[in-house]
Structures are given as C-alpha cells and as structure tokens.
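All protein chains of the complex are present and in place, except for one that has been dropped.
Chain lettering (A, B and C) follows the sequence in which the chains are written, and residue indices restart at 1 in each chain.
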Amino acid sequence: MALSREQIAMRVAQEFKDGSYVNLGIGIPTLAANYVSDDISVMLQSENGLLGMGRYPDEDEVDADMINAGKETVTASIGASIFSSAESFAMIRGGHVDFTVLGAFEVDQQGNIASWMIPGKLVKGMGGAMDLVAGAKNIIVTMTHADKHGNSKLLEQCKLPLTGVNCITHIITDLALLEIKDSAFYLRERAPGVTVDEIREKTAGKLVVEGDIPEMRF
Amino acid sequence: MALSREQIAMRVAQEFKDGSYVNLGIGIPTLAANYVSDDISVMLQSENGLLGMGRYPDEDEVDADMINAGKETVTASIGASIFSSAESFAMIRGGHVDFTVLGAFEVDQQGNIASWMIPGKLVKGMGGAMDLVAGAKNIIVTMTHADKHGNSKLLEQCKLPLTGVNCITHIITDLALLEIKDSAFYLRERAPGVTVDEIREKTAGKLVVEGDIPEMRF
Amino acid sequence: MAGFNKVVSSYEQAMAGLENDMTVIAGGFGLCGIPEGLIGQIKKMGVSGLTVVSNNCGVDGFGLGILLEDKQIKKMVASYVGENALFEKQLLNGELEVELTPQGTLAEKMRAGGAGIPAFFTATGYGTPVGEGKEVREFNGRPYIMEESITGDFAIVKAWKADRYGNCIYRHTAQNFNPMAATAGKITVVEVEEIVEPGEIPPSQIHTPGIYVDRVIKGTFEKRIERKVTRSA
Partner (left out) sequence: MAGFNKVVSSYEQAMAGLENDMTVIAGGFGLCGIPEGLIGQIKKMGVSGLTVVSNNCGVDGFGLGILLEDKQIKKMVASYVGENALFEKQLLNGELEVELTPQGTLAEKMRAGGAGIPAFFTATGYGTPVGEGKEVREFNGRPYIMEESITGDFAIVKAWKADRYGNCIYRHTAQNFNPMAATAGKITVVEVEEIVEPGEIPPSQIHTPGIYVDRVIKGTFEKRIERKVTRSA
C-alpha cells in the first residue's frame, strides 16, 4: 500500500545520521523532524538564518523576530546559532549541510530536479531551493511516485524547467526508495505491500532492480 | 624649508573632514592621528579588523588580543567595532573608507603607486596596501619629494613594480602638496620657504603650476 | 564626534534624496525584520519607477506590498513573491517586471556589492532558467555561472538597536538580509527599535559597523506575523 505523508517522512528520518545538519523543505520534508530516532541527534538548518531550529513556540513564546524559512513562528534549540542570509547560504553553498530534503514536480535519471516552475502557471519563485540543491552533500527528494493522473514523476529527462542538475541522489516516494546513479533509478526498497511491478509501471525513467528488493521497515 | 615628518603629518591631518573614516599606514601616516583638529572627529580603521582605533594602552591595559595592523598593542575607542579580516576588507574594497594615507617609493602622473617591492631586495609582502589603494575613496601618499640621492619620486612613469594603478589623487611631500589629475602633478601648495623652482627641479613627472602657489599653513 | 551622529528625527530626513527610478535594496525576510516606517515613507513620497531588491515583496497591504498599491515599483528583484495577490495581478498585466534570483545568490549579490566585488561564480542556477545567458565556467570539473553584484541608490534596513555612530545589532532571525543590504546602499538608512549610547553594544558583537550606515531613525513597529504557528496548534 502506498505510504502516507507521515510514513514518507518517517522513512526520510531513518536516513539521518547522528550529528547530521539537515535542511528540510516545506511540506513532507518538515514532517521528518518529528520522526528522528531518539538514539540520534540532528540539527535543523533554516535558510533564513537559523541553525538549531527548535519546536514551535507556546502561545506566550511567540516572537515575530523568530521565524523559520517557511515564515512560521518557531523557537531556537539550546546551542542554536543565528546569522545573516549570506552566512546561511555560505553554509549551504559551501557544502556544510549534510542533508537537504525537498519536494519536486519531477526528477530524472541524471539526478536533475524540477520543483519550482510550471510554464503557463504563475511563478512564485525558487526561494532557496536552487542554492540547496547546488550545495548540500546529500539531497533527498520526497514526492508521490506519479501524479494524480498516474503519470510518472521519475523520468528519463525532466520536462519542466530545472531547479538543479546532477544533484539528486535519493528519492523517497509513496511507493519506493530509489537511488540515482549511473543515469538510472536503482530500486532499493519497496513500500510495504507494493510490488516491484507496480513501481516499474509507474517509473518512466530507466529503473534498475538488483536482486530481491526489501520492504521498508518502520 | 623642507617639512619635518611631523609637519607632513600635520598637513595630512588638515585634509580630513568631520566624520571621516580613515586608514593610516605605518610611519608618517600614523602620526597624522596626533594632529587631527579638535573641531572635527575622524574614526580610524585598522585593517586587521578594528574600526575606532584608540590610543595606545596604559601598562595595565595591555592586551595581546587587542592590536592594530602594525601589530602594536592598542585600545578601542568608545563606539568602536571589531570584526573579521573579510569584513574589514569588504569595507576597504567596497569604498567605505573615506581616506587612506600611506607611504610610497614612487608615484607617477597617472596616479600609479609603487610601495612594496624593490627587485633584487627581499620582498616582505604587500600586506593590505594593494587592497587599500584599490578601494579607498581618497588616497593620500606621504613621502619625501626626492630620495637621498636627490632623485625625484614623482615620475612620469613608475619604474618599480606597482601597488596599484590610477588610484592616487594627492601627494604630500616634504616640499609640496600636489594633486594628480589629467596625467599631471598639479602643484597646490608649497612648504613654507620652498620655491616653485625647487619643486619643479625635483619633480620628474609633468608638473602643472597654475597661478600663485600658496604656502602651507599650519 | 558631531560628524558621526547619524541619527535623524523624521522619516522625511531619513529618506531625503530618494527619487523616481532609483534602486532600493531592502532587508527583511517575509515580514520579519522589515523597515516598516521607511517603507511607509517611500509610499508617502510617491516616488515611482523604483527597482526594489528584496527577498520578498511583502503581502497585500503590508511591508513592501504597499508600494504596489500606487504602482511605485517598476521592477522587483526577489527570490520568492508568492504571498501577494496585487503583485500577481500587476505582473500578469505587464505593469511590473520581476527578476527571480535564488535566495543565496541574492544574499551574495548584495554582500558582493557592498564589498567591492563586481562578480562571482556559483553553481546555483547552472542548467536552469536562472543560468540562461550567463557565462559558464568550470572549476575543478564542475560548471559554475557568473553572477554580478548588486548595489542600490538607497538601502533600507531594520535593526534592533543602533548607536548614533550607526553601529547596529539585529534581533534573532530578523537579521536575515539586513546586514548585506546595509553594505550595499550608496545611502544606507537604518530604522531601529532603540537607539543606545556608543559603547553599549560590545565592539565584537556589533553586526553592522557604523561605517556602512548614513542615517539612523527610531521607528515604531507593528511586526506583523505571517504564519503564527504554536505548539498546541
């Protein structure tokens, strides 16, 4: 059965290592923070200038000067640092952030990603997404495997304008976890109860299936 | 009579305007800080990361972590700021420092300056001089008009390797104050008792003398 | 130190010299850390044809969004403009031009502008619409694009505290783009919550040294919150 948003986020959180600096995009990526194992610690980077993003504030802690990159009120965890946008993107661009997790419209087998612009629709802007995909060491894309019409989002070549090139290494969809290398999607894990055939059917790009593909474990 | 080092420094200090940010090189330029008029205030920038350099410390104020660009122990004045070398040179390179005063071996009528390297002699390095001459709004060179053999240091074209090009606007020597423009040295003031003829004789580059040249006033 | 007293007492003085068709660089991220009163003064002055450089363009009726109401902005350089219906309308009408710039590139363009660096190379945007028409060069086998720096006729900045010499500190994440904006204006105006005595902010804790600042004004701030989220929610 296809994973829920929460399950995708749970599987994302399993990727983090103890001591990782992580930037989470809006949506499912943000949920991943809720599922980090108690055995490890990660520090969340928010690209508006906060390393060590904490929980949401209590009502009496709400402070207009303390927000995250999604413009939500937030708190700083103990040991956090706060800095300018230039410093924040120096960290990101310079490869100091270990994991970036973000959504996408399309990903292709070259590791290209399209996530910000649909021609003919109003363009709101790329925000920090282009910097994040150009800079982070490991980039995990979370998205549904296919759109609501059943069209695959894992393509031979992205059709939409790109956010970045040759940068995505891992994709976690509602159906599978895949790694991108050697110009192909390598199937690594299946969502529980989802068959390799279903994944193959919904993957337009080149899919490599090596041996038995285990189910995800939560 | 030729100016003393102190008199050159006094004349330099007259150039500063109230509210000027000033970087003073080692030697005569540093002396200029002693002669700033009581009517005005200037703030001294030291390129190792200090804006608002104060007086030398008393014995009990000496602090190894508080030095100037000449590596001398120093204090910070009230309202000073301290920052990194990158920030310091962002200020300098970005044109935020109003006056830079520095010594030179040679200056030419194009506003080129040679101040850091004599071929065949050991080269110690340019330190921050190249950044300063590339960045400051007004650059004043202080030096003797001629070397000890009587050779002019105000040339048609510098012979030594350059520190910067087309950057010097004013020179204050022991004999005169000159402005550089339109590829010539414009004589603006004479040291008291020094004749225009003597200045002409000791200026190898193109000298322009317009009207009566006043004596400097102290 | 009369020559270093940068405090002005009216918004008219704070924004004196701003003219039609100028470029204004504004600090702030969303509605966080924005110079509310200086923006209000620009609206009041009625100057038009402005190029505004800022991460966002406020929201309808608040922040930089109010400059859209009388069509004062000709061109917006920003990374994200999705919070503003009037912006969308003017953009679709062709009344407004927008230059979408990746957030980190925008921050670095401002910093470079203030630091005397006319251009730099970044991997951000290579192979995307942002990279189109820009010079590409490889370093260590990876392609980068050349981005040019930004300076403004004015920079408008929101700080927490400043002294009369213009030394500023920012509060929490209201820092964001403000320090870079402060360096990149021919005239930099800082609106603050509090003016303190020189020396009150320890020298090593000053975020923006006064050398970058031309005018300081004490403002009052509404500090509207864009997305209030609490733990209970």
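FYI, contacts are C-beta pairs under 8 Å (C-beta built on N, C-alpha and C of every residue); 3 or more make two chains touch, one makes a residue touch a chain.
Model, not experiment: these values are computed from the prediction.
Taking every chain of the complex into account, the chain not shown here touches A, B, C. One of B:Met10, B:Leu31, B:Leu44 or B:Ile92 touches the chain omitted from the figure, and that residue is B:Ile92. Contact with the chain that does not appear here is found for just one residue of A:Ser20, A:Asn68 or A:Gln110, A:Ser20.
Of the options C:Ile169, C:Ile211 or C:Ile225, the residue whose C-beta touches the omitted chain is C:Ile169. Listed for chain C, the residues touching the missing chain in the whole complex are 108, 112, 115-123, 137, 139-140, 142, 144, 148, 169-172, 175, 203-205, 207.
Listed here are the chain A residues that touch the chain not shown: 17-21, 40-43, 45, 50-52, 76, 78-83, 87, 89-97, 134-135.
Listed here are the chain B residues that touch the chain not shown: 46-50, 55-59, 62-68, 70-74, 76, 82-86, 88-89, 92-93, 112, 117, 122-131, 134-135, 161-165.
Keep this in mind: only the chains that are shown with their structure count from here on.
Averaging C-alpha coordinates per chain places the centre of chain A 55 Å away from that of chain B. With centres taken as mean Cα positions, chain C sits 29 Å from chain A. Multi-chain contact residues, meaning those touching two or more other chains, do not occur anywhere in chain B. Of all residues in chain C, those that touch two or more other chains are 111.
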